[in-house]
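So that we are looking at the same thing, I have put the structure below in structure tokens.
We show some of the complex, not the whole, and keep each chain where it was.
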């Protein structure tokens, strides 16, 4: 089975509306082929931004959600046993390195430490990926770039990037978009009116003010799109917000009352 | 061996009596193909609700009880060694994704963290399931939906869904049904008279008032059905409640006395 990156090529333009200079920053970093770290809360659009940049730069994008049982082999590849003995199968990162894609390791800090050997060799002058089990020293394709995401607020001291890893990356901060931008994103992606989208953004704003005062995190743009779609399926705004925003975000009765009131005020 | 979802198709209508708008909520979420999280105590009917909705929507239902040794491979599939080398075998989740079923991950928070990579890719715009060991990027069947259950009262800080996972789901609260509804459920499923079922529901009500005052959890609807069936097998109500409700629920002498008194008062 020949492996390629075709399945990871983005064929339709992902909707993205820029908030600041992030496109210029990323374009420069990609131009210098420097690795990039995206910092920011969940659901604020980091993944969509990378998709947008990959589409704009016409590069395939390999996205991997990292987790605490993930090892370097999950990224690099492994030998599989077939009818004619073992054959090597490239992992998602190796495919990107070999064929010139952007590899996006989402929440890389969750992965096990043996990813360090990979990240270091790919992010200094060498730009190599040692496939140790295969005995191959793969030099990265000139178009390859490594991108990782990182949520500074979540990490404990025990589970953090090593200083010697952090210093290899360019870093960009992400937050929620401006209300006007967020409203037009929600309207476009949920297929709802601008007016309804604005109401949802208002509700989100109130939830975000509660962050640190009883909520771990405010409502994300993704949640607003979910609520919009549920209205399009026939629920009322209050029903949709209950299902897609309030009930998922907290089990605390006081917080629920505060969020319900915020919904009522906007409905 | 060809794998299909036929074994998971529900052929008889599961008895279910709605308490609130849960059917409308779920129907809208399924209509938008949004992932759903069911919150609530054990034995209150979450599983039966999903069975009912799967039957109503004419979709196969793949139910998986999660546990702390469960890994992503248990859900996604693995290579098995056969006479002609290895062949791939889809796991239960992959079957649902490939053939368009509803996959219900019961108490997903118990599973190991590598399920995160799966849940994330299936619950955002991509709706893909990366079968990394197989080198396949499986796009979900249009009918596929992911449902998880979650008991907020049980989780410790150490073992909880990540905020970035929670925000991907619509959420619905579940509790015990109203007494009249619960009585008719018990009568129907245990094959006993309405009068006897009402007595059992009264007993359950008293046990649920003891929650947090010596009991971890009150008697579930399931326990009432068990007690009803034991009466149908010839035990007295007191014997049946001892066997199916009181002895399982607590070893504390005071609690047992309180529960026995509740049974006597209703017998």
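Labels A and B are assigned to the chains in the order they are written; within every chain, residues are numbered from 1.
Note that in this section contacts are C-beta pairs under 8 Å (C-beta built on N, C-alpha and C of every residue); 3 or more make two chains touch, one makes a residue touch a chain.
No experiment lies behind these values; they were computed from the predicted model shown.
Student: Since every chain shares one sequence and 2 appear in place, tell me the total number of copies in the complex.
Tutor: Of the complex's copies, 2 are shown; altogether there are 6.
Heads up, the rule we're going with is that only the chains that are shown with their structure count from here on.
Student: Could you work out the angle of the rotation that brings the CA atoms of chain A onto the matching CA atoms of chain B, rounded to the nearest 5 degrees?
Tutor: 60
Student: Would you mind pulling out the distance in Å between where the CA atoms of chain A average out and where those of chain B do?
Tutor: Going by mean C-alpha positions, chain A sits 30 Å from chain B.
Student: Along chain A, where are the residues that touch chain B in the complex?
Tutor: 1, 3, 7-8, 42-43, 47, 63-70, 74, 78, 80-84, 89-92, 106-107, 110, 151, 154, 216-217, 219-220, 222-223, 226, 229-230, 232-235, 239-240, 243-244, 247-249, 251
Student: Provide the residue numbers of chain B that touch chain A in the complex, in ascending order.
Tutor: 21, 24-25, 27-29, 31-32, 34, 37, 39, 71-72, 79, 81, 84-86, 112-117, 120-121, 124, 126, 130, 132-133, 135, 137, 152, 162-164, 166-173
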